[in-house]
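For this view, one protein chain was removed and the others were kept in their places.
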Amino acid sequence: MTLFILKRLLIAFFVCLAVSAISFALMFLSGDPAIAIAGSGGRAEDAAAIRVAYGFDRPILVQYADWVWSALHGDFGQSIYFNIPVSEIIGNRIGVTLTLGFVAFAVALIVAVPLGIAAAMRPNGLIDRLALILAVTGQAIPSFWLGLMAIVVFGAWYGWVPISGTEEWQGYILPVIVLSYYALPAMMRITRSGMIDVLASDYVRAAYAKGLPAHRVIWGHALRNAVLPLVSLAAVQLGLLLSGSIVIESVFALNGMGRLAWESLLRSDLPVVQAIILLLSLLYVALTTLADIVNAMLDPRLRGGSI
Amino acid sequence: MTARSAKAPSNPVLRRILTNSGVSIGGGVLILFVLMAMLAPLLAPHDPFAQDLTRRLLPPFWHDRSVSEHLLGTDHLGRDYLSRLIFGAQVSLGVGLGVIMVAGAIGVTLGLLAGYFGGRVDMFISFIIATRLSLPIVLVALAAVAVGGASLRTLIIVMGLLLWDQFAVVTRAATQSLRSQEFIVGLRAIGASTPRILFLEILPNMRSTILVVVTLEVANVILLEAALSFLGLGVRPPTPSWGLMIAEGRDNILFDPWLIALPGSLLCLLVLAVNLFGDGMRDITGPKRK
Partner (left out) sequence: MTEPLLDIRNLRVSIPTEAGLLNAVRGVDLRVTPGDTLCLVGESGCGKSLTATAIMGLLPRYAIQKHDGFAICGTDLSHNPNSALRKLRGTRMAMIFQDPTAALNPTLTIGRQLTEAVMLHERLSRSAADERAIDLLDRVGIARAASRLSLYPHEFSGGQRQRIMIAQALMCRPSLLIADEPTTALDVTIQAQILSLLKDLQDEMGLGLLLITHDLGVVAAVATDVAVMYAGRIIERTPRAELLRHPAHPYTRNLMKAIPNPGVTPRGEPLPSIPGTVPGLIGDMVGCAFRDRCAQALVPCGQDPLPSRTIGTGNRHSYECWLSDEEDGA
C-alpha cells in the first residue's frame, strides 16, 4: 500500500515538473517578454530596464528554477496589467470557480450514479433509453451554446433566473446545470457498464444465493465494485469541470478564475495565465493521484503494490 | 454455464438495431454535412462575406417581417445567414480533418512505440500522456493561439498537438495485444525490420480501432474549435465558423436569439451524427465495449 502510494506520488511529481515547465515556457513562446511588457511601441532602453528588473537577463534555467521556487511559496510574480501580485488576483477569483466546479460535480454525480444503476438494472428498459438519450445529447451539445440558450429561455423568456453577472446563488443555477450536464454522460455510462458487468458476476449470484435481499446485494456487494472505474473517471471529470469553467464563466459573466484567464489572455497578462494553467494542472494531478489512492483503498487487490 | 452461453437480451435484437441505426442515421447525416461543405459555393444563395449594412439583422422566414431573399435572415453586418451557415460546415469539418491528421500522426506513433517496445519507452510515453492529460486543454489552446498568432494553420497545429491522447492510449493498448501474436513474433524471428513490423504489419491490423477513435475525436475537435472561436481566439472573422457566429450573435441574444440558435443547432446535429456513427462503429467492430 505504502509502496503503491509512493510510486503514484513519484509519477505525480514528475508530471507536475513537466507541467510547470510547459506553463513557464508559454511566457517565452511569444518572443521577448520584456518587449511584451514594455509594449511594442516602447523604447529599447525601457525593455532593457525591464529585462533587468524582471530578471529576464538571467539564464533560462535559473529563471525557471526561481519561478518554480517562488510558485512553491505561493508567489506567481506580478500581474503585468494590474501590477499587483498574481496570487492576490487569483485568490480573489478562485472561489467562484471552485464553487461552480464542485457544485456542478456534485450535481452530476448525484444524478449520474443512480441513473446509471437504474439503467443497468433493466438494460434496454425505459430508464435505460431515457438515460441513453440524455447521455448522447449531453455529449453533443456545446456547453457554451447550451448556456446561452438557457439564458434566452429561462432568463429572458420566463425570467426564472437572473440573466447574468450576479454573485448571488441564483446566478449559479444555470451555470451549474449546464456544467453538470456536460459531466454527466461519461459518469452515467461508466456507472451503467460497470454495474452491468458486476450484476452478471458470480459473486452477485452467490450473494443472492445466500438469501440476501436485492437492496443488500446491490448496495453491499455490487455497487462497491461497480464504482471502482467511476472513481478514476470522476477525478478526471472534476478536473475537466474546473478547467471548463473558462467557457462557462465567460458565458454567464461570472468573475471566476476561468474568466480571469481569458481576460488576461486578451490583454497579454501572461504571468496570470501561466499561474492559472499551472494551478489547474496541479489540481488535476492531485485529483487523479487521489483517485488512484482511493481506488487502492477500495480494491484490496491493488493494495499489494503489484501495480 | 448454460446460462452464460445462452444470449442475454442486453446484446441481441434491440441493441443491434439501435447500434446499426446509429451507424446508418449518424453516417447519413454526416454525409449530408460533408456534401454541404463540399458543395457550399453551389448551395449558398449569397456570398457569405458580402455585407449590406442597410439590411442588418433581418429575421428568418418564420417571422412576419422576414424578407424572402434571405431565407434565414442576416447577421449584424447584413450578411446572408443561410450562406454563412452553409460555409460554416467547411470550417468545422476542415478543422476537424486537419487536426485529426496531426493528432492521429502523433498519437498513433507514440502509441505504437509505447505498445511495441514496452519497458522504459512505454514508461516515458505514458508519462508524456499523463502530462498532456493534466494540462487544461481549452486554456492551453487559447494561450498557444494567443501567443502563436491566430491563423487557421496555427489553430489546427495547436489543437493537433493537444488532442492526440486518445489515439496514443488506444493504439498503445492495441499494439500490446498484437505484439505477442504469432504472426508478429514470427516476423521478428525472420528478422523483419522494426519500422516494417510497426507500420506495415501492426498498424493495418488496427484500422477499425483507429477509425473509431478518429470519428469520436472529430466530434471533440469540432466542439473545441467552436469553443475557441466563441471565445474569440479560434477562427478569425470574417470566416464563417459556427462558434464565431454564436459569439457574434451574442450581442443580440435577447432580441434575435435565432442568431445563436441556428449555428448551435447545426453544431449539435453534426456532433450528434459523428458521435452516433462512432459509437455504432465501436459496437460493431470492437469485441469489447468500453
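Odds and ends about this structure:
Note that the chains take the letters A and B in the order they are written out, and that residue 1 is the start of every chain.
One rule holds in what follows: contacts are C-beta pairs under 8 Å (C-beta built on N, C-alpha and C of every residue); 3 or more make two chains touch, one makes a residue touch a chain.
Model, not experiment: these values are computed from the prediction.
Only one of A:Ile5, A:Val107, A:Ile173 or A:Leu298 touches the chain withheld from this view, namely A:Leu298. With the whole complex as reference, residues 122, 201-203, 205-213, 216, 220-221, 224-225, 228, 298-301 of chain A touch the missing chain.
The criterion applied here is as follows: only the chains that are shown with their structure count from here on.
Per-chain CA centroids place chain A at a distance of 22 Å from chain B. The touching residues of chain A, counted against chain B in their complex, run 11, 14-15, 18-19, 22, 26, 29-30, 123-124, 136-137, 139-142, 144-145, 148-149, 151-152, 156, 193, 196, 200, 236, 239, 242-244, 246-247, 250, 258, 261-262, 265-266, 268, 270, 273, 276-277, 280-281, 284-285, 288. Interface residues of chain B, counted against chain A in their complex, comprise 8-10, 14-15, 127, 130-131, 133-140, 142-144, 146-148, 219, 223, 226-227, 230-233, 243, 246, 250, 253-254, 257, 260-261, 264, 267-269, 271-272, 275-276, 279, 289-290.
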